[in-house]
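Only a single protein chain was left out; the remaining protein chains are all shown in position.
Let's turn to chain A:
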């Protein structure tokens, strides 16, 4: 069977056993991203640490393996970022998938790069980042346009 570069072991493992899944009691920021095309949904909760940086992220993701793995990786990579840094991180990830331009995307995220070949699945990976941006900026996440 051809598994496609997309379904690397670490993606499957993350989806199956996410390290940052679950509700976050007393979260100071909450956000949601939904994809009406497929019914996927990611809800996140954030705690900030003392100096306004992201201290903890938890996600509750309902979706495919790409969606789950991406949400879990987002929850890991966003920690330590301030608002601007986290938003930029999400946007450059989306740009990588949509245009192929690698504008300083964290190397961990490159496992999702093969999504370039599956335009209809890009939204699966960016959903969690939309939810994060919604939580940080207080605006509702934009529904699936890019997917």
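In this section, a contact is a pair of C-beta atoms (placed from the backbone, for glycine too) under 8 Å apart; a residue touches a chain by one contact, two chains touch by 3 or more; residues count from 1.
The working rule: contacts and distances are computed from a predicted model.
This figure omits one chain of the complex; the name its UniProt record holds, of "cysteine desulfurase", "Electron transfer flavoprotein beta subunit", "Ferritin" or "Amino acid ABC transporter permease", is "cysteine desulfurase".
The chain not shown here touches chain A at positions 1-4, 6-7, 12, 16, 37-40, 62-67, 118, 121, 124.
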